[in-house]
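The structure appears below as structure tokens.
Yeah, one chain of the complex is gone here, protein chain that is, but the others are all in their spots.
Order of writing sets the labels: A and B. Residues in every chain begin at 1.
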Amino acid sequence: MDWINITNAAINGIVLGLLLALPALAVTLVFGIARFPHAAVGDYMTFGAYTAILVQSFMSASLVAAALIASAATAFLSLFFYAWVFRSLSQRSPVSSLIASIGVAFAVRSVITFFAGQSQYVIEAPLVRAWNFSGVRILPTDLYVAATAVLALAAVFFMLHFTAFGRRMRAVADNPELAAASGIRVREVMITLSVIVGAFCGLGGMLMGFKAVVLPELGWELILPIFASVILGGIGSPVGAVCGMILFGISQEIASLYVGASYKLVLAFVVLLLVLLIRPQGMFGKIIAVR
Amino acid sequence: MEFYLIAISISVLIYMLMASGLSLQYGFTGLVNFGYVGFFAIGAYTSGLLSLQGVPLPVSFLAAMLLAGALAYPLGIITLRLGGDYLAIITLGFSETVRILLMKEDWLTRGVHGVPGLPRVFDDWAGVSSGDLTLLLLLLVVNIAVFALIAYLVRSPFGRIIASIRDNEVAVRALGKNPAAFKTRSLMLGSALAGLAGAFQAHYVTFIAPEQFVPLITFYVWIAIIVGGPNRILGIVVGTIILLTFLEGSRFMRDFVGGVSEVQLASVRFFIIGMALICTILYRPNGLFPDKFSKGK
């Protein structure tokens, strides 16, 4: 393999990693604050992608409008399931929430296939050719995808670290009982969390659909790489989730040049095993998160 | 008609075997295995491929159980010292990895082409149909034996320890026992049962291919044990029967209810599976037949 191929694979990996950092951030926040692995994030992404299709066919072909409405609709969906399911389960063992989140994933996907069927859809956007720098190719649309993801990530990081509300969120993540005792309204934090999870998954799903095609299994197939990256970064660490996802994206794309693309998922699994074996708290995780 | 009933009953009993194993892991020990189908696949391929090499079926079935159980060991020791969530993620990854290896390593598994022409369990017994009846009886005996084993284990010192691990791990640790070791044993035993179920499935369907071992199967089994009640044998039996009645019953719905497309019917089926998971966890956390002594989890 020459360096041009490797560079191209790395670029692809960075874009993919940035994109998937959105749901990965959602997963790690849920892990840190609500303390369970949220298996429905993949299908929230699918929901976002299908919402974008719906917007494009009935309202406007604008990609920005599709992205905004997809995020909003998915945020609403996530809030609904928080209010109905996860709120009541928050006092029980995390396993209950985990199993329920699988149920949520199936319910969301089945509603999508009931109305949209099994066939694929394409998010409409003009096809453009890549800029070619003597073999190294950069796709303008990839730049938009990456820029959108970076903006959204930056907004959440700003909120977490520079606002009073962000401090409250982190306090709940550190110790919910203590946070509640010191007057932080945990309910409010949870609602915000649900909105962020929904909006990020919706946006991520829409961008994924924009890059590829929209199918009912779009999000579910991404669950494992996302979880592997979150654990790699350190459960509950937002910086870790983003770095872990990008690192994972790059290594996945480069590795598939050598071992064959089919082994991408196997790679996710091996990374998972190695991290858990060598450093279960991940790159940035606190020991406290490892229960 | 009776042959169809036999076919359904065989499916029920194969699922019941899986449900028993998963119930041992989740219901009795509290282990969340989201990759159960991976062990089922290992069992199916182990026995299937060995039998094609001329290994007699009793030996290949045993090998299926041993390999499926043995593969659970490393997963157990890596994750079980950490939290339960890790096991869930790692096992989900395991089952997908198994499926991809089955697809890609075609020198061993014929890859996506699948392996056709596996021997039936009772092939020489006067025709396909009566062979199926004998298989049904064998499965019945195996299931009863597994139930007896579970009943024995639960009352044994081992059973009391795994139950207390499930209910209060810290206390067990304080007593100087190593919970991870007990959990790993339970994980291996449950996985071996999945391997056995896989071997039965392989030699019943006579054709195995990687696409038969998708994660959805795992969650079918989860439905069975959660709906019925994960830590009671009656729960396992009733849960499995409810699951298969539902899966097969929706097939008949089309004959009676016109106007539903199959795509929509499949979606409805999937929706009910999802809703059953949510609603049971929310409203009947211990299933239809809760263990009288267990507290809500």
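Please note the rule applied: a residue touches a chain if its C-beta (ideal position, glycine included) is under 8 Å from a C-beta of that chain, and two chains touch if they have at least 3 such contacts.
In this section, contacts and distances are computed from a predicted model.
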Per UniProt, the name of the complex member that is left out, chosen from "ABC transporter substrate-binding protein", "DNA modification/repair radical SAM protein", "Alkaline shock response membrane anchor protein AmaP" or "NADH-quinone oxidoreductase subunit K": "ABC transporter substrate-binding protein"
Full-complex contact with the absent chain, from A:Asn5, A:Ser62, A:Thr163 or A:Ser182: A:Asn5
Touch criterion as defined above, residue of B:His113, B:Arg160 or B:Arg173 at the omitted chain: B:His113
On chain A, residues whose C-beta touches the chain left out of the figure: 2, 4-5, 8-9, 12, 16, 53, 56-57, 116-122, 124, 127-130, 132, 137, 139, 141, 208, 211-213, 215, 217-218, 221-222, 253, 256-257, 260-262, 264-265
Those residues of chain B which, in the complete complex, touch the missing chain: 1-4, 7-8, 11, 100, 103-104, 111-114, 116-117, 127-129, 201, 205-207, 209, 211-212, 248, 251-252, 254-256, 258-266
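Simple rule for what comes next: only the chains that are shown with their structure count from here on.
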Touch list for chain B against partner chain A, complex: 30, 32, 34, 78-79, 82-86, 88-90, 92-94, 96-97, 100-101, 103-104, 219, 222, 226, 263-264, 266-271, 273-279, 281-282, 285, 296-297
Chain A to chain B touching residues, read off their complex: 31, 36-37, 85, 88-89, 92-96, 98-100, 102-111, 113-114, 117-118, 223-224, 227-228, 231, 260, 262-263, 265-266, 268-269, 272-273, 276-277, 280, 290-291
